[in-house]
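A protein chain is absent from this complex, but the other protein chains hold their places.
Presenting chain A:
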Amino acid sequence: MENPNKPTPVVNEWARPFWEGTRQHKLLIQQCKECGAYIFYPRMCCPECFSQDIAWVESSGRGTLYSFTIVENNPPSAFLQDLPYVVAIVKLEEGVQMLTNIVDWQSTTLRCDMPVVVTFEKLNEEFTLPKFRPV
């Protein structure tokens, strides 16, 4: 569902590998090579130990639903056509959190802490967004 009016991510250049990864349907996060911390969103240096020695690793893509909401009315105008849609915070197995949308949710009763798995949705030629669906 390509839509020229949808806001596209305003990318920081050190985060480009993340967006390159989603285009290839891989969920890449960072891991600090000094302290081992998993990092999301991508940083220039480790927010735990300040190291700049950071590697990209592929997440399992599995996580749990920390919280969610079904947006039914008054969204940002670019999302009016999507109503209702689900905004969620997912906690990945690696321990990091990210904002996302839940897809294929209509036949499920969403609840906090339920398991979810990543899926990828093409926004346009440049961007593919990581989304999640109930397991």
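Keep in mind that, in the parts below, contacts are C-beta pairs under 8 Å (C-beta built on N, C-alpha and C of every residue); 3 or more make two chains touch, one makes a residue touch a chain; residues count from 1.
In this section, contacts and distances are computed from a predicted model.
Missing chain, UniProt protein name: "Thiolase family protein", from among "Amidase", "Thiolase family protein", "Transmembrane protein" or "Ferrous iron transport protein A". Within the full complex, the residue among A:Y38, A:W56 or A:F79 touching the omitted chain is A:F79. Within the complete assembly, residues 6-12, 15, 41, 66-79, 82, 85, 87-89, 97-101, 111-113, 123, 127, 129 of chain A touch the chain that is not shown.
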